[in-house]
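With one protein chain withheld, the remaining protein chains of the complex are depicted in position.
Order of writing sets the labels: A, B and C. Residues in every chain begin at 1.
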């Protein structure tokens, strides 16, 4: 961490600050320039609050040069983490294909989709039981019943299930859920993250619409710091000025995250774009960029498309996409 | 709501869609063009899911022409809402000045700040007891003890208190809190909003960093729809590419919100900018733009500024700012 | 185009507007609702100024349902455009690999890079002679001398050359340049676009940092409307709040552009990310997303890397990337 002092700071004030920093266990190097002094902090600065330092009257600017996350940091944990649950694997060379409908709606629906995506190569079944909706008047999901239906689909197909939690008080309902999803809008619901850190179960953490790659890692750090090391990161688009897609899928985040952290990184092109016909090209792109897996929305109603999300693929489209994804991975050597 | 159909849609499919829409209680007007047909939906479309319609194979585009919020909508509630609690008033011509420290830290600190801001004209005391922090290693607030200290300050000064809630399970601790704040990161924590809709107590709802004015109103709608009509909206900056301030304060949101809704609108320049010396000019600007109130961070440590936020004013700075704000309102006729 | 009138507009005013619109050659359909009237405009609305209509006192909102671009629109030109010059082809199934240094610096440098990228499979040589630089104190390129050096490299290798123009007054210097590049900062330099519309030579038009996909197409329309039909579009990242990469590469723009227009679309991952080690994964991703080509920065100084851009690949890295790109295209069937 680098602290640039303002011009003409009295020596005494500088000494006080340096003493205080040293009392926190940090090494401090001074570079005294013609106009201004720069302090270089060496040591574990991940617990230093840069905002507080910026607030000091004698400080002009504070800049971190090392990352404020530790347990998620590849510098301190070089090998890829592979998150596992039952037959499911993601990370460390293992590719995951999580597929299913936006919302669980009926037993028939979820069973049909589950069979279809399993057949096509999916390694987990996703489906919303509790749905975060912008409008209080929109359908909020089947709740506990939705989870029951997902478990039936798991029982029949053997596919592990992934579903979103919106409230720590619902945790008892998630006991048999294999992977718990934290949605983009809850990425900085720190109270929820702390609760999930107490579990020993994979968490699929989606990046918030206005959150940086570093903030995603800080939220992962909340879960890891609680003792739960099974975190899967998910890029699902950020909010920008562009309106041709619902959000802007940030595929640069894939190589950036793979470099910064050992945790697995999956990509959700369905929610990012909100447009079914852009999902296959972007799913292939995410795979080529080095993602460890994909989340794809799949519906099962050729006959009445009225209520399916605009970003959903049919089972046939998904199957064709899955084939291309696997071929692409073979070609690129799973790297 | 306007539905643009794709070119060359079979008559039969169009008829089916029109029938289905009419079965939902909507009037549908068809405009048949040379290439494409446009459907105009008249009636209460606030409960129609535009995303679902966009997903239909025969639909090219869906555009809302009316707002999806109802209870927050000024069209259906022309007069300004004035939110009241004890001596506190905001909206309908009543200006509120909410001031206090970022975090409650000690009895001495909160009492000193409370006395100082009351003296300067503040109408409520703000202070964080539960703090949302990006890093799991940062100070998370005094929690229940912090609320106790705020209540002591209230007892002494008579100032109503405002503090942030991060989890519905903490609600019992907030029984004597006058105004409950929902932070930017929880603006779309819909489970929390639903719980707050059950209360009969003012809620200060902060705009999320990546949320539009319309989404802010939809989140207010969650609370209103639950029966709690005392919602105060707060603009506190959005996330953009600019880095000279922490966030970009969007003062256009003030006249836009005042036009769209009857709810009071306050502005928080302290968190938006993260820079104390920009707070006074932007507090004046917010007042001139027509805000119903201000949230200002004030600390009380001339002697050891080490731990105060970089965006905090001293009591003296706050007092001078308050004077200017009141003078400005007098000049502009409180309009 | 849809015009939503305000509530309670007098019949006479509505009639006047409808008459005026009809006088512009448009069909107007009225949908009279309970509160508000909607006008649907059918016909060629690409020349109607939506902003002007929004300004009418009786108008609440104007929404375009069709695109304001014509010559670039795939609806009116279904087949892919293939842009050709000499041996170079891009679009319509032809893939282009444009590679070279950020700046032309010396004869030795540009010849070495040209030979190396040709060897690796590049189909054009890129290199900056006139350089747009944020700082007036930064190196601004070799100018006319840079173009001379590019032409030498072309003479030796046969590679067509691409270089950026910053000012229409420089056009005489570009007579032998095969493809003229318009940089992101000049995407809406409409005077320059008009001049380029008078040429009969390929233009590589880069998307501006704050420009939408639709605005990119409108800028292409400027060139096309002038009679120059050889426009190549280039996605090179947009500006967002994320800082882990220089800009955010928007790969969703690739399928979106391929759907909206018949023009070829290439991607520049080097400038988008500003980080050499992210270039290969994103180049592969762009290819998988369906791009018609890539722009890749390549330098040639293993021995003194001091002045090469942080986003440049070495010739060896480029060669290995090119192999993977071609393999990927074979696998995915060049689709």
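Following the convention adopted for this analysis, a residue touches a chain if its C-beta (ideal position, glycine included) is under 8 Å from a C-beta of that chain, and two chains touch if they have at least 3 such contacts.
Predicted model, so just to flag it, every value in this text is computed and none were measured.
Enquirer: By the document's own contact criterion, which visible chains does the hidden chain reach in the full complex?
Expert: Touch partners of the hidden chain, whole complex considered, are A, B, C.
Enquirer: For the chain left off this view, which of B:1, B:213, B:234 or B:266 is in contact with it?
Expert: B:213
Enquirer: Looking at the full complex, which residue from C:18, C:166 or C:284 touches the chain that isn't shown here?
Expert: Only one of C:18, C:166 or C:284 touches the chain omitted from view, namely C:166.
Enquirer: In the full complex, which of A:61, A:194 or A:277 touches the chain missing from this view?
Expert: Of all options in A:61, A:194 or A:277, contact with the hidden chain holds for A:61.
Enquirer: In the full complex, which of B:117, B:251, B:294 or B:313 touches the chain missing from this view?
Expert: Of the listed residues, the one touching the omitted chain is B:251.
Enquirer: Of the residues listed, C:9, C:82 or C:209, which one is in contact with the missing chain?
Expert: Within the whole complex, the residue contacting the unshown chain is C:209.
Enquirer: Since one chain has been left out of the picture, which residues of chain A touch it in the full complex?
Expert: 2, 4, 27, 29, 31-34, 36, 38, 40, 42-43, 60-61, 63, 65-66, 239-241
Enquirer: Using the document's contact rule, name the residues of chain C that touch the chain not shown here.
Expert: Spelled out for chain C, the touching residues are 20, 46-47, 49, 51-52, 54-57, 68-69, 132-139, 166-169, 185-186, 188-194, 208-210, 215, 218, 221-222, 225-226, 238-239, 274, 276, 305-312.
Enquirer: With the missing chain put back, which residues of chain B would touch it? List them for me.
Expert: For chain B, the residues touching the absent chain are 210, 212-214, 238, 240-245, 248-256, 259-260, 272-273, 277-278, 281-282, 284-290, 324, 327-328, 330-332.
The working rule: only the chains that are shown with their structure count from here on.
Enquirer: Validating interface symmetry: for the copies chain A and chain C, is the fraction of residue numbers used by both over half? Same or different.
Expert: Interface between chain A and chain C is built from largely the same residues.
Enquirer: Of the chains shown, whose Cα centre falls closest to the middle of all protein Cα atoms?
Expert: Chain closest to the assembly's C-alpha mean: A.
Enquirer: Measure off the straight-line distance from the CA centroid of chain B to the CA centroid of chain C, and report it in whole Å.
Expert: Centres of chain B and chain C (C-alpha means) sit 39 Å apart.
Enquirer: Roughly how many whole angstrom separate the Cα centroids of chain A and chain B?
Expert: Taking the mean C-alpha position of each chain, the two centres sit 26 Å apart.
Enquirer: So how far apart, in whole Å, are chain A and chain C when each is placed at the average of its C-alpha atoms?
Expert: So the centroids are 31 Å from each other.
Enquirer: Check each residue of chain A and list the ones that touch at least two other chains.
Expert: Those would be 210, 238.
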